[in-house]
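All protein chains but one are shown in place.
Chain IDs A and B follow the sequence of writing; residue 1 opens each chain.
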């Protein structure tokens, strides 16, 4: 029985739509005076963060608390992990305390997969971002944001993103957000185009279910949503691009470029943004930019995932594809 | 869910219309004009019944009656006995429920656990002046101290029987069926 959420690629179309629909209902809880549901009372969830990410941890924590789960936060800094304790020992220690689910963020690609499949623990594993591999809840909240904006809040229920054109721009090579989004958006029927300098695209990208372009300007008019990825300045030192200025000029989104997008098209960013690098303040602060919405939607999506994986005696998400592979 | 072949109707379309009219009149009478009534149906069929009741109340009172839905899935006490269910919509009418008379509407009253969950859910949404319960069928076998204020039909049943409500909006016709439960199957929810 598959009880984990490791990769966006594991989700079938129906799984993904169920999560998005459930998140719509969860979102309504946020509008109530009491933003809390008793659903996960008595369940314990640990947020096991080996990598700093206050934003993601707080989002998961809010989701867990709104569902009345007991929450344990574990960050590697200052813990026994920094003294050389292994992932295995840490996980087993936590499970010995009676944990039902582990939300794991780890710098090593595959660490959540390992945790879920190695037989070290029995708890459900939810990937909150691993190395440069996957960040499935980010992809889900992005898809949720797109469906709301491009299909409609109520009109979108039960629907996918069939035929929507999504452009993802930036450091695809080092991005788990890009990988997860390509997988999920493809599953949901969207047409994805990756735009980046060739140095920031992985060898092998040609086999992904998407288009690849080096030219942002020609892609923008054909986009319903443009997702800008964070580009770390340090990449410049490893010769991925010559200078910050050249990067911004060729691949940054400014007001002029935004004007070339269709009127209904939105600008997305997983955050944190590097203003002046991949996105100008003008674009970031415009009402076409959904960054703040994405944060709000993140809590709803994580509530939906937690409910569907932990809310019953077995998960409602089938993971049909993973099961078939094994 | 299949209707058993030996299931027999205990209420037909015209009966259902008649009992809803009666319930509507009872509500107006007991609520002294139903000025502050809010009807909340429990998905799925309770919502259709609530809408029908609201229409009848509006005929009687010639006023708009707020009607909404209350999904109780997340408040169920048997969550861990089944896979998680898809959620249904909770739709609270614009003016809310604070200080109002909320009438919960459901199709069948059985163990009372659904109503217990509904009361918990209401508690998280606001503070009504009072809460009442209207059901189409009360089949008995309560497991909690809960009773209905308005009952369409009292239907004494055995635990080996099933009661199935069908409504035109969902099932294409109005009827209440009483059948026998297949021996091997577990308890109906």
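In this section, contacts are C-beta pairs under 8 Å (C-beta built on N, C-alpha and C of every residue); 3 or more make two chains touch, one makes a residue touch a chain.
Everything below uses one rule, namely that contacts and distances are computed from a predicted model.
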Name per UniProt, for the chain absent here [options: "Peptide/nickel transport system permease protein", "Tryptophan synthase beta chain", "Dihydroorotase" or "Carbohydrate ABC transporter membrane protein 2 (CUT1 family)"]: "Dihydroorotase"
Contact set of the excluded chain (shown chains only): A
Which of A:72, A:205, A:236 or A:295 contacts the chain that the document leaves out: A:205
Option touching the unshown chain, where A:73, A:109, A:213 or A:296 are the choices: A:109
Residues in chain A touching the chain absent from view: 86-88, 106-111, 113-114, 117-118, 130-134, 176, 179, 202-205, 207-208
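Definition applied: only the chains that are shown with their structure count from here on.
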Distance from the mean Cα position of chain B to that of chain A, given in whole angstrom: 40
Of chain A, residues touching chain B in the complex: 18, 21-22, 25-26, 28, 32-34, 36-39, 307-308, 311-316
In the complex with chain A, residue positions of chain B that touch it: 71, 74-75, 79-90, 120, 123-126
